[in-house]
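The complex appears here minus one protein chain, its other protein chains still in place.
Entry: subunit A
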Amino acid sequence: MGGSSSLLPQEALGEYQELTFLNKQEILLAAPAPGLPRALPHGGAVVFASSSAYKRFSELLPREQRENACSVRVPKSQILTLPELRANPFQHRICHVFSTSEDGDDSMSFEDFLDMLSVFSDAATSDIKSRYAFRIFDFDDDGVLDGKDLEKLVNCLTGQGEEARLSSIEMEQLIRNVLEESDIDKDGTINLSEFQHVISRSPDFVSSFKIVL
């Protein structure tokens, strides 16, 4: 809160509303903060951010970069300090999937951040969520979920540490069961269509694949 009058131009706000599932409040709260509105060079109306996505993102930046939060990339280590991602076992995969950085360092810009929030929002369709979930779970990025991906996935779910792992017999049994339920063409891997098919039958997916700021 305080006097940080970060600015997000009105047109950018409208554009983000059009391109994502987020609504205006989730992108920023349009309550005027103390301070006078400043006209941008091109004369567009300005709105003050006092909460939600824009504010949270600019808080990740050092003070001097907050003015042009829209164009700066935040390094992955900073992103992982967000409480919503801090406790998430898939944090690295999420950063990797949503980052559009060409350097491969998984840094995220404000638009990547909005992308992430949009996909994880309440309003996103289950189709979008399942596509992105598939990408997140695909640890080796080869376009299919094979046994190794599933094993890493289960290890993420059960937690870090030796006593938090399933035994190898249990792991085999589990992977066998998962593939039996979802692998239609019996090739030992799950591709996107099979994944979406099994997700459509899973009633908890939409309610658990959700991040609320």
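To be clear about the criterion, a contact is a pair of C-beta atoms (placed from the backbone, for glycine too) under 8 Å apart; a residue touches a chain by one contact, two chains touch by 3 or more; residues count from 1.
We take it that contacts and distances are computed from a predicted model.
*Asks:* For the chain that's not shown, choose its UniProt protein name out of "Chromatin accessibility complex protein 1", "Transmembrane channel-like protein", "pantothenate kinase" or "Gap junction protein".
*Replies:* Record says "Transmembrane channel-like protein".
*Asks:* Which parts of subunit A face the unshown chain closely enough to count as touching?
*Replies:* 15-16, 18-21, 23-25, 83-84, 86-90, 98, 100, 102, 111-112, 114-115, 118, 120, 123, 125, 127-128, 131-135, 137-138, 141-144, 150, 153-154, 156-159, 164, 166, 170, 173-174, 177-178, 181-182, 184-187, 189, 191-195, 198-205, 207-212
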